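Excluded from the complex is one protein chain; the other protein chains are retained at their positions.
Up next, chain A:
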Amino acid sequence: MKSATTGGAGTAVPAPPSPAKGKRKSVTGTRKGLAVAFLLPALVLLGALVVYPIGFSVYRSFLDQSGDNFAGFDNYVEIFTEDTIRTAIKNNLIWVVVAPTVATALGLIFAVLTERVRWGTAFKLIVFMPMAISMLASGIIFRLVYEQAPERGIANAVAVGVHDTFSESAGYPKARPLPVHPLKAGDAKGSFVTKQPVTAGTPALIPLVGVPPDKMPSDAEPAKTAGNGGGEITGTAWLDFTKGGGGKPNVVDSKELGLGGLRIEAVKDGKVVASATAASDGTFTLPASADGAVLQLPESNFKEPYNGVDWLGPSLVTPAIIGSYLWMWAGFAMVLIGAGLASMPRELLEAARVDGANEWNVFRRITVPLLAPVLAVVMVTLMINVLKIFDLVLIIAPGSSQDDANVLALQLYRSSFGTDANVGVGSAIAVFLLLLVIPVMLFNIRRMQKENRR
């Protein structure tokens, strides 16, 4: 490459002797030799850095893993038969359809709206700012945003906050009886019932375990054994667990706390006949009518706290990553569309408004059609950009769902690097990606030519 470049310069320098041939021509003249001489450096660079790698990739994609043997179309067959690669193709399709469209739509909305607000420039600046962050950094940011634990991931912090505003979590999540306890799982999901019906005069025992210390009410008192209550049903609901061990199951030990606030229902023939709430020392009393009933602890006592959305789980991981992509690129779309808006002839809008069109109609029938070329540019640029999406997926998707979030560029990397990598398959994926980009590029070139002719 180096020698070729200097060769190019070399032919350019000896140009002056040519007048000796008597054919003196101006610099703007169409002498082929000179044109070639000037083009040569660019051609050599393009050839070495673009054409040759593409050609070699195509050639390599027909060889097997070692690179020594011709493999025909085996690598291409593998692309379309292996599950992980097919997921990658499917995800790429989702990306190409969703990401550019939504980014352009958001950009359009932002651009049109910021034109009308006073602090438009400041707003634009903020929306555009993520563009200044590298893909890698924003990947790390969003890996944290989508963290599962609400105290670490902001997305789930919001989800849990909103959810808990509307439905409060119950008093004793995860509380449950041990197998030795006189309780078993009830018919209703998440509830527990006593194994035996209760009788008046014999205090009922409702022992539970598994309540974290910080979930115990602050006013919890040591549990008391209930008296036999003269005809009424009595009992104790308590945490049958002694800190540090040593407590006996089914016995109200001195240090064990009552489960105040626990709701207890007496059920006869499938109907709730009475209900009570345990006092802070765990004791409760039910009317005599509950004699012979089975005691039930309804699920509302144990409802698990809402843990937020499984953002990075297999089903949501691709939309979640697309979300982070939009965060970065909506600003880009906005700025381009904003520039298009600024150069739009105002008279048309004014005329439409004078004719009585409302703002929505002006937007839909005047602004959008006039902006169509800009929108197309933005879409196509984003499409090309999205086809090669790689870093966001690599960083945001945790190892366990990387397969579900897979895209072609990531698969290319996974196939071609590694100790037992198959560069043949990697090259085949690269060629396939190239084929996908070509129509978009052709469209772009056509459009540019048309614009030039205008």
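Note that a residue touches a chain if its C-beta (ideal position, glycine included) is under 8 Å from a C-beta of that chain, and two chains touch if they have at least 3 such contacts; residues count from 1.
Note that contacts and distances are computed from a predicted model.
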Ask   = Of the candidate names "ATP synthase gamma chain", "Chemotaxis protein CheW", "Sugar ABC transporter substrate-binding protein" or "Aspartyl/glutamyl-tRNA(Asn/Gln) amidotransferase subunit B", which one corresponds to the UniProt protein name of the undepicted chain?
value = "Sugar ABC transporter substrate-binding protein"
Task = Using the touch definition up top, pick the residue from A:202, A:242, A:361 or A:444 that touches the left-out chain.
result = A:242
Task = Pick out which of A:41, A:210 or A:261 touches the chain that's been left out of the picture.
result = A:210
Chain A, residues in touch with the chain not shown (by the definition above) = 65, 84, 147-149, 174, 176, 178, 209-215, 241-246, 307, 310, 312-313, 397-403, 406, 414, 417-422
